[in-house]
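Removed from the display is one protein chain of the complex; every other protein chain stays in position.
This part shows subunit A:
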Amino acid sequence: SPAMAEKFGLGRAALPAEIAAWDGDVSPDGTGLPVGSGDAIDGEEIFADQCAACHGDFAEGIDNWPKLAGGAGTLDHEDPLKTVGSYWPYLSTTYDYIKRSMPYGNAGTLSDDEVYAIVAYILYSNDLIDDDFVLSNETFFDVEMPNAGGFILDDRAETEYAQWTGAPCMENCKDSAVKVTMRAMVLDVTPQEEGEAPKAEPA
């Protein structure tokens, strides 16, 4: 135990106002949620003003910008769409992240109530609440996140390490002659620069 550790007497005590200014994280159990509320109707307006330029009017995403809604039931598909509705396990993360880091380029400028309203609008866009549902620190856990059970702890120790440990093959390691099955050249999406080595001839 570090209980007896030597102290150097460096630094100073953090003041409550300083801790309050910087410690805004919200845990899955709601620890850190501020008192406040907002609904999707208010949220729609704030979202249109603050978020829709990148994330679309319906949180569906524009161009390469993240989609915040949709993708339900696609996680086991060839091309899963991971959104707040389809993928995020905890609503606390949505509140925490928006409050601290959004809008992109103008982070930390939203009030607590505005964040509640925006989160409500994102939930509504994912068909997870009705438009008159008031999201607050008290109703926060009335919302069920569809993928809350969709995560497992790192299991590589059980599923990978044992089978990939030991003396590796050194000779005659393949059943048949080795063939090229895929080439990056075919896709041709690598940045090219003047004076770079010419491309290889097609096989």
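In the analysis below, contacts are C-beta pairs under 8 Å (C-beta built on N, C-alpha and C of every residue); 3 or more make two chains touch, one makes a residue touch a chain; residues count from 1.
As a convention for this text, contacts and distances are computed from a predicted model.
For the chain of the complex excluded from view, the name given in UniProt is "Sulfoxide reductase catalytic subunit YedY" [choices: "Sulfoxide reductase catalytic subunit YedY", "Multicomponent Na+:H+ antiporter subunit C", "Quinol:cytochrome c oxidoreductase membrane protein" or "Electron transfer flavoprotein subunit beta"]. In the full complex, subunit A contacts the hidden chain through residues 1-3, 5-8, 10-14, 18-19, 22-23, 25-29, 31, 54, 63-66, 75-80, 82, 84, 87-90, 92-93, 96-97, 100-101, 104-105, 107-108, 150-156, 159-161, 164-166, 168-174, 176, 178-185, 187, 189-191, 193, 195-198, 200-201.
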